[in-house]
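Okay, structure first, notes after.
Removed from the display is one protein chain of the complex; every other protein chain stays in position.
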Amino acid sequence: MTPLNWSEILLAVALRLWPVWAALIATFALSIIFKRRLGLYGKLFDSTVGMIGFALVMFWAYTALFAPMIIDHDVLSQVGQMKNVVPGTPMPDGSGYYLLGGDHLGRDVFSRMVAGSSVVLQIAPLATLFAYMVGITLGLPAGYFGGRLDDGLSFLANLVLAFPVILLFYLLVTPEIVETGLPQYVAAVIFILPLLFLLLLLNSRYYVKPGFRNAAAAVILVAGGWTYLSLVSEKDTRIAFLPDALDWIHVPPNILIVFVSVIFVNAPTVFRIVRGLTLDIRTRDYVAAAQTRGEGPWYIMLWEILPNARGPLIVDFCLRIGYTTILLGTLGFFGLGLSPESPDWGSTINAGRKLLTIAPHPAFVPALALMSLVLGLNLLADGLREESLRD
Amino acid sequence: MLKFLARRLLLLLLSAVCITFVIFFLTNLQPNLRKVAKFEAGSRISDAEVTSWLQKNGYDRPFAVRYGEWLGVVPGWTGTNDEGAPVGRCIHAGADPASAPRYCGILQGDWGTSSVFKDSVGKIVATRLGLTGILMFWVMVTMVPISLAIGILAGMREGSRLDRALSTLSIASTSTPEYVSGVVLIVLFASSMTGLKWFKGSAASAMDGITFENFFLPVATIALYGIGYIARMTRASMTEVMTAQYIRTARLKGVSFRNVVLRHALRNALIAPFTVIMLQFPWLLNGVVITETLFNYKGFGWTLVQAAGNNDIQLLLGCSVCAVFVVLVTQLISDIGYAFLNPRIRIG
Partner (left out) sequence: MSDTSTWDPSKPILEIENLSISFFTRLREIPAVMDFSCTVMPGEAMGLVGESGCGKSTVALAVMRDLGKNGRIVGGSIRFKGRDLTRMSDEDLRHIRGSEIAMIYQEPMASLNPAMRIGAQLAEVPMIHEGMAKDEAWALARQIVADVRLPDPDRILRAYPHQLSGGQQQRIVIAMALMSKPALLILDEPTTALDVTVEAGIVDLVKDLGAKYGTSMLFISHNLGLVLDVCDRLCVMYSGEAVETGAVADVFDRMQHPYTQALFRSIPLPGADKNARPLISIPGNFPLPHERPPGCNFGPRCSYFAKGLCDAAEVPMVRVAGHDRHDTRCLRVAEIDWQAAPAARAGQGRSEIGPVVLKMDDVKKYYEVSGGMFGGGARKVVKANETLSFEAHEGETLAIVGESGCGKSTFAKVLMGLETATSGRIMLYDRDIQNTPIEKRSTETVSGVQMVFQNPFDTLNPSMTVGRQIIRALEIFGQGKDDKERADRMLELLDVVKLPRAFAERMPRQLSGGQKQRVGIARAFAGGAKIVVADEPVSALDVSVQAAVTDLLMEIQRKNRTTLLFISHDLSIVRYLSDRVMVMYLGHVVELGTTDQVFAPPYHPYTEALLSAVPIADTRVEKKRIVLEGDIPSAMNPPPGCPFQTRCRWKARVSPAGLCEREMPPMRVLAGGHQIKCHLSDTELASMEPVIKIAAE
């Protein structure tokens, strides 16, 4: 087989990605048809910038989703003859091509990039979501009650923000820390917040209907509690109380610490944003109206203030997923947390950078992938902000 | 004003103590210490030997006491070694035990000895900071004017073609972290792929003498990420100011557009970016660490990576204290500067 030229490579890559194109076209067609009925999401399709951003983000989301269908070589198998080969090189046994070349261990760069997208897109949005839960649960009361609570929480947030992120990573994401069980203890605290959040949300509104409240609380407690315990408990670690048969979520400790540290870095900023929005919204008359009819503070925070802060928060959420992606890349770049075998983009860039001037593609491909995803998220956020300000 | 300063300083001190305590805690966890013992006394020693080594070297005492010693507010420990000679935290090898000071912590200027570089931590940090200082200087010199200019040009006519172009550029630049832009820049300008080879892909030679060729890429790498961020902040601030009623007042007074921007909008628009630039320091440090690692420039960031990678506790502590100090001081400057730039607050 002869090596492929650039246009053949592009064509082949595009063909491998066919499920992604199909899904993208379906998404856009449906969204544009119904855009007037879809609220802010629909308005996104009025903005070119927003649409480009959304397309980029969905491209990677679908790539991550369909990764098993797209990958054409095993991401870990090393082929001796394929070390650092240029894009479009055929396999020695004739079983296809390394479309985007091979890395320094002879693995397929294209497949690793695709597999990397699912690692990144699994961790980044989820970690951001948890950072939001933490930031919201602490930021709302800080802004609403003010006073000493606010002083204390703000001081803590500023303290975390004063840590250079990289230092925090080097101090937190180490095997030694994992050994002490610290990440699990922190996770035990952080993961209980969503549960608490849901219960507060329920009780503050439905305490006037105790029957419904109790039933729903029971469901949340059983389902949420079980999820929580499974998340926190892990075999052969410091916290391993749940029997194996019941433990349905397995998070390796080295991933858990990455997760925890990313939440830790993001939460203070979310806290500050939520606090600022709360300070603004709590002066509104509808908050005063809720107070004068004797609503509890959590009802006011969760049902009167939070829904009206959603605009800026959604925009920031998109930006923050991008930032988290960058942070994950940083961790990979320094070889922290994730295993060196992992196909995530940061680790791949790290592995490829040593030979950058000789064989650029192993680092270049994931670098572009990461950049395009973050760019997509930023453009999406920009489009959303612009559209939400219009009309 | 004095009271405000005093309060800020007090808060800064409190933050410094809290942060150093956390860092000290994280670097002095049991597993780290055991690793040190194995590094110093041989990797094959038994657990019992590790424990006794730790005990002999003063690592078995309460955590708070050790923190105090390191800080220099608690007298350094003393004891005797196997030969019966007096040893202690403040007694350096070969020095006269009698003349050793009672306190030897960072407050006394004794930052300990690096186990990797076999040199005093204070000295290493000072030299490395110097090298990084040069890098940062050039980054600031390129980044600040360019980003402010982009932000103001984009923000002065919101929605114009110039605004759209510059805004997209800024967004693209904030989407490119240093490890991506570094890789892309090296591939484009210093690799065999494009064959341009205008610049060097390594800045190792810049430590002896800076040239455009060896320093351009690292500076550009750090500046690129920052430019986008500061430019977007400046643009946001500028667009907000440009829609303010007093800008309309100025325009309807007959002030020319140029003077509306320069005399009326600029000062109000620069208050927010000033704070942003100052608060960028903790995060510029990130860029420094990544870039120095990528370009093999042996500055402060590179040292931090070496210290952390080799479990060099004293050096890591030294670097951390420096980093945190820089961050806290810039925060203080940002607070005070904001108060001075904004007449509404200054008079209070």
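We just call them A and B in the order they show up, numbering each chain from 1.
Note that a residue touches a chain if its C-beta (ideal position, glycine included) is under 8 Å from a C-beta of that chain, and two chains touch if they have at least 3 such contacts.
If you're wondering where the values come from, they're calculated on a predicted model, not measured in any experiment.
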item: Hidden partner chain, touching residue among B:35, B:128 or B:264; value: B:264
item: Touch with the omitted chain, as defined above, among A:235, A:250, A:310 or A:354; value: A:310
item: Contacts of subunit B with the absent chain, listed as residue ranges; value: 1-4, 7, 159, 244-246, 248-256, 259, 263-264, 267-268, 339, 342-345, 347-348
item: Absent chain, residues of subunit A that touch it; value: 46, 208-209, 284-286, 288-296, 303-304, 307-308, 310, 390-391
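Everything below uses one rule, namely that only the chains that are shown with their structure count from here on.
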item: Centroid distance [mean C-alpha coordinates] between subunit B and subunit A, Å; value: 26
item: Touch list for subunit A against partner subunit B, complex; value: 49, 155, 158-159, 161-167, 170-172, 174-177, 179-180, 322, 326, 329-330, 333-334, 346, 349-350, 352-353, 356-358, 360-361, 363-364, 367-368, 370-371, 374-375, 377-379, 382
item: List of subunit B residues in touch with subunit A within their complex; value: 11, 14-15, 18-19, 23, 26-27, 29-32, 35, 167-168, 171-172, 174-177, 179-180, 183-184, 186-187, 190-193, 201, 282-283, 285-286, 289-290, 293-294, 301, 304-305, 308, 316, 319-320, 323-324, 327-328, 331
